[in-house]
Structures are given as C-alpha cells and as structure tokens.
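The complex appears here minus one protein chain, its other protein chains still in place.
Order as written gives the chain letters A, B and C; numbering starts at 1 within each chain.
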Amino acid sequence: MSDRIEPALFAPAAFDAAAAERGGYESYSYWRSTFRTFMKSRLAVTLLLAMTALVAFSFAYPALSGADPNAVALDTERWNLRPGSGSGPFGTDGLGRDMWARTWHGARTSLLLGFVIALFDVGLGMIAGAIWGYARRIDRFMTELYNVVTNIPQTVVLILLSYILRPGFWTIVIALCSTGWLSIARFVRNKVITIRDAEYNIASRCLGTPPGRIIGRNVLPYLVSVIIMEAALTIPYSIGAEVFLGFIGLGLPLDTVSLGNLVNLGKANFMLYPYQLAWPTSILAAITVSFYIVGNKFADASDPRNHV
Amino acid sequence: MMRGKTENAAAARLDESPVAPGGLLLEADGIEIGFTLRGRHLSAVRRASLTLRAGETLAVVGESGSGKSVLAKSFLGMLDRNGRVEAGSILYRGADLARFSAEKDWLRIRGRRIAMVFQDPMTALNPLKTVGAQIAEAAILHRAADKRAARDIALEMLERVGMTEPARRYAQYPHEFSGGMRQRAVIAAAIACGPEILVCDEPTTALDVTIQAQILGLIKNLQRDLGMSVLFITHDLGVVARMADRIAVMYAGQVVEEGLAREIFYDARHPYTWALLASLPQLGLKGEELFAIRGTPPSLFKEIKGDAFAPRNPMALEVDFEFEPPFFQVSPTHRAKTWLLDPRAPRLEEPETVRRLRAKFPQGSIQGGTR
Amino acid sequence: MLRYMLKRFAQSILTVALVVLAVFMLLRLMPTSGYFSREDYVTMDEAARTAYLRTLGVLDDPFTQFGRFASALAGGDLGRSITVYPRTPITEILAEKIPYSLWFGVAGISVSMALGLLLGVMMARYKDGPTDWLGTAYVVVVRAVPSLIYLFLIQTAASRLLGLPMIFYADDVSSWILPAASMALPGLAWYAIWLRRFMVDEENKDYIKFAVAKGVPRGKVMTGHVLRNAIVPLVQYFPTQVLLTITGSLIIESIYSIPGMGGLLVYAIRQHDNTLVQALVLIYSALVVAGVFLGDVLMALVDPRIKLSSAPVEREAA
Partner (left out) sequence: MKRATLVAATLAMVGLTAMAGCGAARKSADRYATTYFTEAKTLNYFLLLDSTAQRVAANTQDGLVENDRFGRYVPSLAESWTHNDDYTVWTFTLRQGAAWVDSAGQRTAWEVTADDFVEGLRYVADPANGIKNVSTIRKVIAGLNGYYYDLLDIDEGKDIGMTREAAEENFRTVGVAAPDPRTVVYTLTKPTPYFLSYLVTELFFPLERAFLDQVGAQDFGTSRERLIYSGAYYLADWQRDKQIVMEKNPLYWDAASVPVKTVSMQKVTDPAVSVEMFIRGELSATGLQADQVKALAGTPQAEFVYPAEISSVTYWFIQNFSSDNPEFRAFVNNPDFRKALYYGIDRVKLLSLYDPYNPAGLLRNTVVPEETVVDENGRDYTDYPGLAELKAAGDYFDTDKARSYFAKAVAALTDGAGAIKGVSPATVDMKPVAEFAVDGKLPLQMLYVHSNDANDTKMALLLQAMLEEVFQGQVKLVLGQYVDDKFNDVVEPRRFDLVYDSFRFGFGDPSAQLSRLVTDGGINDGRYSDPEFDALIQEAEGENLLSERYALFSRAERLFIDRVYVIPFQVGGGAYTMSKAVPFTYPRGGFGTTRFKYKGMIVEREPVTKARYEKLKAEFLSEMESATKR
C-alpha cells in the first residue's frame, strides 16, 4: 500500500501552529457543554418541553380565554357535572364552576407562587450567601443564625407565620422564604469560600480588584447552575407546601384559585366526584414532576464532571 | 470489526507451564478500545500492539490521554462500563484476554496473575478499612487462606514492602499513613497474591521526589525477588530510565515506537519520541527556554487521518497528513511507526537536544536495557 | 473530647433557648380574641373576658411569662396546656401521644430503611436498568408530588382494595398496616436515592477499582466496599430521623385518626395554647440538636477518619 504513495508527498510540510493547537477539539464552552449534555437526555428534553408547554398554557389560557374560574352557576343543575356532559373537558365543581378554567388558573397561581418564592429564595440566598462567604467578619453571626433557624422545625415556622399573618399569597411567600433563603445562602457561602480562596482570586485581590467585582465576575458565574437548579426544585416544593397549608386550613383564601385549593376541595369530594380531584392533581403532578426532573437533569448537566 | 462472545469457554483455561525469563508472556496485538461517552464514540486505543516478556520491565510512556492506562487496564478487564475492546487479541498463557467477558474469567486473572498498582495511593485504599484487612482480603481470595493465615501473609507483605512494626501498621487506617507508606501498602496488597505481572500505573507521580526513589527501588527489588514482569506506565522519562528494560512509546492511542531502553534513549527514530526526550528537564540549558511539544493532542472522538502526530510535528512530511505510517523495523528489537524511516523520505537530523542527551548520559548510564 | 462535648452542649442549650424565645415572642403577636368563641365574645363582658384571660395566664408581659415557663422548666415541669386540653399537665398529654407517633415512626423507619436500602442497592447495582428506572420513577413521584395527594389516595384506594380499615384502631393489627406503610414511603425514597447516589459515587473511586484489580468479586466489592462506605454518610442522619419520629406525621396521623403528636403543634398554635407550643418547640428543637450531635458521634464511630473536635461534621445529604 505504502508503495503506491506519491513520492512527492515525502516532502517536509510547513508547520501550522494554529492547527497543532486545535488538535481536533472544539473550544470548550461551559454553557454549550451544559446545554449539549442536557439535550442528550431524551426524558429531560421531553419533560422540558412538557414543562414549557404547561407553563405557557397556564399563563396563556387565563390571559387569552377570559374564562372566569370563579363563575358560579346559579342553576343547581349545573353543579357537579361530570367531564364531557356539556360542561367543559374537566366537568364542573360543587358550584358549577368550570374545572378546566379552574385547573389552569390554579396552575398559574401555583406557578406564580413558585416563581416568586424561587426568585426570593434564590435571590436573597445568593446575595446573603455571597456576602456571608466573602465577609469573614459576619461568618460567625450568620453561622449561628443558620444554626438557630435550621433548628426550628420548618413546619413550626410555616404554620406560625401563616397563622399570624393573614392567609394569602404573600404570607405563603414570606413563610416559605423565611427559611428557604438560608439554606441556599449556606450553600452559596460554602461554594464562595472554596472559590474565594482559589489562587486566581487571591491574585486578583492582590491586584486591587474590589471584592464586589470579584464576587460578580469570578464567583457568581460558578453558582449560576446551582441557582437554576435550586429555582427549578423550589417550584415543586412550594406547590407542595401550598397544598399542605391548605390541608391545615392556612393556605390561600379559598376564593383564590390555586392548585392547593383545588386539591383540598377535590379531596373532600373525592369519593363522590373523583374527577374534581383527579384533574387538578394530574396537572399538578405533571408540573411538579417535570420541574423536579428537569431541575435534577440540569444539575447533572451543569456539573462539569459530566461534560465530554 | 465485531467479535462474537461464543468462544469464551476455553478462555478460562490457562496454560500453567512455566515461562522462561525473556520468554513471551503476554502479547497484545492490534488492540482497539472504544468508549461511548454520551452517545459519542471515542477511540482510546487504536490498533496498538505490545509484548511483555517474562521477568522484564516494560515501560509504556506517553502524554496523558495517549491511551497507555486504558491499554493496561484492558489486560485486567478493568475498562469502565462504557468501554470495551473492539478488536485485537491479548494472548496470555494460551487465553485471549480480549475475549473475556464473564467476571468469572477475569477473577482468575485479576490479582493472582496480573496485579495493578494505582497512581494515587491516597485514594487507592478504602479509607474505612484497616490497611491489614485490605491486604489480607487479597490473600484470602487468591491463596485460599483462612483469616489467620491471611493475616500472616499480610504481615509478611507489609514487612516485605519495608514497613516497620507491621503488626501495628496492620491495624491502622489508611489516613494514618503517609503517602509513601500508603503506596507501600498498595504494593503489598498487589503482591499479596503472588502475581506474575505487576502493572504499575504511574505509581510515583503523586509522591514526593524523595519517596519516589524509594518506591521505585522497592518495585525493582520486588520484581527481582519475586521474578515478576512489570508493566510500568508513566510519562516520566526519568523514571523510565531507571526502571525499564524495554520501552513502548504511545501517542494518540497507538504505540509509535518500541525498543530496548537504550535503543529508545540513544537511537530514537520517531519525532514524537524525540520530542519527549527533548522535554526532559535535565537537558535544559541555562538561559535557554525549556523545550515543550507545541500544540495539543488530537481529539480521539474524530477519525484521525495520517500520522496523528503530524500537526504538532515541525518535521512532518506531506505524507504524514495523508497516510498512516507503517512500522519500520530499526533493529530486531526496535521498531518505529514513522514515514521518516521510509527510504523515500529525506534524511532528517534528530534534534539538537537529543544529541545533547547522548552526550550528557553516555551509554550505560541508562540502567535498564542491558539485556 | 470532653471539652468539645461540653462546648457543644452549651451551644445546644443556647440554640434551643433562642429558638423557644423566638417562637414565644412570635406567639405574642396574636390577638387575644382568639381565646373566645363568637358566642363567648357576645355573652362575656370586657371584665369577664379579662378575668378569663387572667385565669389562662396570658395577660402578663411576655418576659414574665417566659420567665415563669423557664423556671418551671428548671423544675422539670412543662406546665399545663391552656386551651387545647385546658389545665391538663403537658407531660401527661405527651406521655399519651408520644408512644403512638414513636411506634408508627419507628415502624416506618424500619420499613423504609430495610426496603429503601435494598432498593438503593438494586438501583446502584443495575444502574440504568429497569430496576433503576422504576426506582427513580418512584422516588420522583414521592418527592415531587405533594404527599397529601398520594397518602390520601392510598388511604381510600388501598383500604378498599385490600379490605383494610380506613382508620387506626389500637386493637386491630390490620389497621396498622396502611399508616405504617404510608409512614415508610418518603423515607424509603430518601434512603433509596441517596444510597444509590453514594454507591455510584463510591463505585468510581480508586479504592474500588483497586479492590477489583486485586480480584475481589463484584458482589463482594458491592457489599464489602461500596455499600459499606456508601452507608456511612447516611448514618449521620439516623439519630435525627429516629428522634424526630416522636413529632409524628401531621397528615398521616390526621387521615388515619392516630392520636399521636402530628397535629398537636398545629392545634396548639391555632388555639393559642402558648404553653403547649413552647413545650413542643422546646422538645422539637432539642431533638434536632440532640439528633445532630448523636449523628456526629455515630459518624465518628463508623468513620475512622473523623475525630470529634471543634468543627461539626459537614452534612452532604439533606
């Protein structure tokens, strides 16, 4: 085989430094790798699509359809209609309210709740965690605070705050965030301390870069993946918490349409009108499960160890 | 090239006849090892061939990622789950290890025939078990020893690897050991079952320089005392110079040059080997920048055309970018895979640094390769 | 060691005291009208209402009340319930209720540990296989779907399908099955998923590879090395989990009518039973603190690398 090679080829070739450097690798980008790794999981992609569709529909439907989820039927014949019997795809509830409209309005409320809580938890947690990690002086205080707060059983705080404050959207937000941010802050703090003492940051500090800039430029980007995951996992958690608070009578006002309220109302009538629980529950489960899995898969994908 | 898994029954029967020193013990031929990483295929080892003779020390050298560890691991059936030997054969005592798939088969090889010492002694020992127990574990398995006997063997091994107060050391946990002591313990565990081949995967990289010498000495002594063959994987030519009888140089999943230690050090033919030798810090001159191979190794996810080293080789020929070179025999014991040895190729001088090496380390200062 | 324990103990006392004080002060934010029913409110005049509140001992300033609570506590007295079980000594209430929660909790933990660890091992052993897939699906459902929903469905569906009683009767063993099983569900998922993760982590470690290289059969590697080491981080949580069983499960106890501790705190808060809330918060936080400490001690016992010193053990799983 080698005999057939053109002798002319046996001439020295010019050295191309760029080609040598390229080595056949594409340049590594953290986000591109994360994205690619994530997209490799068919389940994650499917659920991400489902999740997006659910979220989009939950926000689009109430906004576009104009259906009133609290529209009461004065005609008692229209109460408790089973799905399909001229009553919308999900039937009606004990006041003749359209379960389809209620389910999507409820999904929107619950998602909104989850988003707001995630925003506060993660936002507050990040800022506090970054400061906590960077400022050695407050470390002791924050650690003590963390110890005290994490020693109070979460349900105690949840119930206590829900009870002292008036039941409502912001009460639940406050109740859930009052403890949620601290665990994220703690996590961020640990990360920050690890990164803070990394050599390039010490070098950077020596060059007189202000701490704020170091946090913003060098530290926070490392936390973004953590943050997205925490945010994604906060959604199912806060939806679950809302259901729990509803169960003990401290949830959102019952004329607010939320998944928690729908579940608790549906539960009371489950033996009689199972669909009144089944539909909201299915949507709820679809949302929580997809957020949970997508969050976890994203966490996997954002872990550089899993990058090719 | 897909292989069937049907002829494995015979694989488990090993030829027990003694192999005279210098006789062929293990012969890997045309090995291809591939990994599936997130849906992509990576060729870690590409048609690599290697022989190991009884009682010799063969050093496999190359940059990280050149496939040397992977190749060695395939001799013990220890590739990660997503990797497998896709082609080639590994003949050992009449069995083709490349066709082993059942764990039952490998259990006859691992430890008792071929043992392995890992790079990082800090992580190679189970932190929650006593050092003694981890050595005895191997003894129980391969010498069918009861616990008492295994303990005695373990104590003997600890002593053999130069541990003082073996009884006390036996009951200690790895974290109570220094790095060097841990590596001794790892070696003790590896030799506890009396293997024929000891694979040392960069056993000194993680250690202090002073400890390195001790460990290398220990391995050398053990080899002599126990009559083992040693497959030494390293990227450190300094270590190679001390240890190796023969050297195989790997690049991008291929063995590119193979020969007796002195042949490689004094008469290297492959540009990559030259480059490696040139990078020896000992060869640096005051006021001159240390030599470094330019560029990065190729991605093994992609098909490689021609000579894998060509893009980084300042002396590359046009043909290197088009066709993969075959092996050219330099001497009966020495061969290299480069077009430079082709009669059609221009005569190129080896680099200045390599000549300097010859001047700095005259014949005989390379310990191995006397055979 | 002794110094460390003393320091740790003092810190714990302080933490618990701060927690109780915080909750105590929060409780005082609630209006006293909650002590009266609608009917009471209209039939009692202001003076009578004040008199009633005085008999409850809630009119003194919070610090006096707290002082009273603290000094009684020093004498081993948790006080008497105000509104939930008026005038009943709290210790008596607890003595009645704790056994129920404890037994169901311990039963739940035993089941969840046994099955959860088994499931975790199977998932790790057959990673990416059907077992792993099903196990993961189970874990996802249990962790993502609000527990109220599946617990309720279990009560209604399983009791009908299996012909088991819908509520708990102390003298009917078959009525213990569903609540105990429900109790085990979340724990089972927790054990399974963490054990799986830790085992997978362990499997990739060098010493596992070295053990394989020594020729240890895979089964032995799994049990003797991987499982052994993967369980260690879980051990840390064991004391907390066992201790916290006495706080009961609100939902399960409520739907199965188990007279345990689960709903007590909620009732106490909603009925402004300050002494009861204080006692419960005190107990709960003391349990958490004790659990964490015992967890660290246990860790030190099973992991030779850890010595009890000034720094608490960092916790990985949550």
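Everything below uses one rule, namely that contacts are C-beta pairs under 8 Å (C-beta built on N, C-alpha and C of every residue); 3 or more make two chains touch, one makes a residue touch a chain.
Because the structure is a prediction, the values reported are computed rather than measured.
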- Visible chains that the absent chain touches, using the contact criterion stated earlier: A, C
- Message: Using the touch definition from the top, which of A:Ala67, A:Leu95 or A:Ile138 touches the missing chain?
- Response: A:Leu95
- Item | Touching residue (missing chain; options C:Val84, C:Leu195 or C:Ala211) | C:Val84
- Missing-chain contact among C:Thr55, C:Ser71, C:Asn204 or C:Thr223 belongs to C:Thr55
- Note that chain C touches the chain not displayed via residues 31, 33-34, 36, 38-45, 47-48, 50-52, 54-56, 80, 83-89, 92-93, 96-97, 160-161, 163, 165-170, 254-255, 257-260, 263, 270-271
- Item | Residues from chain A at the interface with the omitted partner, ascending | 70-72, 74, 76, 80, 94-95, 163, 166-167, 249-250, 253-255, 264-265, 268-273
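As a convention for this text, only the chains that are shown with their structure count from here on.
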- Task: Please categorise the chain-chain contact pattern as a line, ring, star, complete graph or other.
- Result: complete
- Chain whose Cα mean lies nearest the overall Cα mean: A
- Centre-to-centre distance between chain B and chain A (centres being mean Cα positions), rounded to whole Å: 48
- Note on the structure: Rounded to the nearest Å, the gap separating the Cα centres of chain A and chain C is 25
- Item | chain A residues counted as touching two or more neighbouring chains | none
- In the complex of these two chains, what residues of chain C are touching chain A? 11, 15-16, 18-19, 22-23, 26-27, 29-30, 140-141, 143-149, 152, 156, 247, 250-251, 265-266, 269-270, 281, 284-285, 288-289, 318
- Message: For a test of understanding, state which residues of chain B touch chain A in their complex under the given definition.
- Response: 37-40, 294-299, 301-302, 304, 310-323, 325-326, 339, 342, 344-346, 348
- chain B residues within the chain C interface of the complex: 76, 78, 103, 107, 109-112, 115-116, 118, 120, 123-129, 134, 137-138, 141-142, 173, 175, 186, 189-190, 192-193
